[in-house]
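All protein chains of the complex are present and in place, except for one that has been dropped.
Lettered A and B in written order, each chain numbered from 1.
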Amino acid sequence: MYAELIVEILNYVGIVAFAVSGALKAGEKDMDLLGFIVLGFSTALAGGIIRDVLLGRVPPANLMYIPYPATAIIASLVTFVLYPQVRRYRDVVLYPDALGLGAFAAIGADITATYCSTNRIESCWLLVITLSSITAAGGGVVRDILAGEVPVVLRREVYASAAAIGGVLYLALYPLGREIAMLTTIIAVTAIRVVTLLKGWELPRVRL
Amino acid sequence: MYAELIVEILNYVGIVAFAVSGALKAGEKDMDLLGFIVLGFSTALAGGIIRDVLLGRVPPANLMYIPYPATAIIASLVTFVLYPQVRRYRDVVLYPDALGLGAFAAIGADITATYCSTNRIESCWLLVITLSSITAAGGGVVRDILAGEVPVVLRREVYASAAAIGGVLYLALYPLGREIAMLTTIIAVTAIRVVTLLKGWELPRVRL
Partner (left out) sequence: MYAELIVEILNYVGIVAFAVSGALKAGEKDMDLLGFIVLGFSTALAGGIIRDVLLGRVPPANLMYIPYPATAIIASLVTFVLYPQVRRYRDVVLYPDALGLGAFAAIGADITATYCSTNRIESCWLLVITLSSITAAGGGVVRDILAGEVPVVLRREVYASAAAIGGVLYLALYPLGREIAMLTTIIAVTAIRVVTLLKGWELPRVRL
């Protein structure tokens, strides 16, 4: 019960941090008010929407359960109104963003594993890892495409791969119970993201 | 009954105008015949397709009811064949485009509200506003992404926001009957779009 509450709180932390990152990108691209809202909304919620569509859970929860989109829209509006201030602290947002990445990865893994268990689907592991990553990193990809940029997660940072590792970890710990699996996933993904960020570590690239 | 006929006629006006705008973009980007068809098709029909996928109405009506895609493809082909002429009158197309925006917003709101009513879904208002906007403006976003551009609706024009206001209006007038709600939505969205276009009004942007 405590575990559920923690996950839900971190989910809101993630929605706010992701929406702020989307709205900041809208500002960077000289978009108008609607651009701020759409990019904030998409960054925070598109990953979960794509996951739900791929699982046939429609209409997606992120469009139906009002507190989620409301939080994303309010965070986008605040970023619009206080743009210079929020922008100055954009590096600070990276830490709640890392927590959100962990929470989204854990929630994505948990929803998918529960779906497979309910529908008696076997060999579900690839789906769990893929949808865990999409839930966590899909919104950032949509943000970058809407901003006309090559998605940063494909180029530089340890971000989607941290989420994928989270999916693997969730699966490994699933036999110990969903709550342990989720909490460990959140801690591990957040830690990987923060450490690689501080150390400037990147995934390997090809030598030319 | 008359209302239904008017909405359906304006729906076709919208399909033609949207397809022409997509095909013109294809020409601007030096695409080939297939590019004209795909951009015309996507601009006219992708918004409704995304709406249907999010509601679980598959296969989407825009791929099943032949007159819709046939109209979009014919309009794209005509734009290809008569490209210099159509291009010269592209500012004229903005007026049927505004009517189409209104019709698509009203149809998107109506389909979503009917879906919620049929499936006894409560607190459906955000879904109506979101899917009304996506039905009307989603095709233009897909067009711009396929053309390698930042979607214009996020940057400059009062377009998707006019559709969103249409969604709100539809909801407010829904108790008076679906037909009144739809017709008023069409008139209001078209009027907002035309007035802001003529006046050059834009949504606010942040001051840097």
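General observations
Definition applied: a contact is a pair of C-beta atoms (placed from the backbone, for glycine too) under 8 Å apart; a residue touches a chain by one contact, two chains touch by 3 or more.
Quick caveat, the model's predicted, so the values are computed rather than measured.
When the full complex is taken into account, the listed residue touching the unshown chain is B:Leu33, out of B:Leu33, B:Leu176 or B:Val195.
Mapped onto subunit B, the footprint of the missing chain covers residues 26-27, 29-35, 38-39, 49, 53, 56, 58-60, 63-64, 66, 69-70, 80, 83-84, 145-148. Mapped onto subunit A, contacts with the missing chain fall at residues 53-56, 121, 123, 126-127, 130, 141, 145, 148-151, 153-156, 160-161, 202-208.
Operating definition for what follows: only the chains that are shown with their structure count from here on.
Matching the C-alpha atoms of subunit A with those of subunit B calls for a turn of 120 degrees, to the nearest 5.
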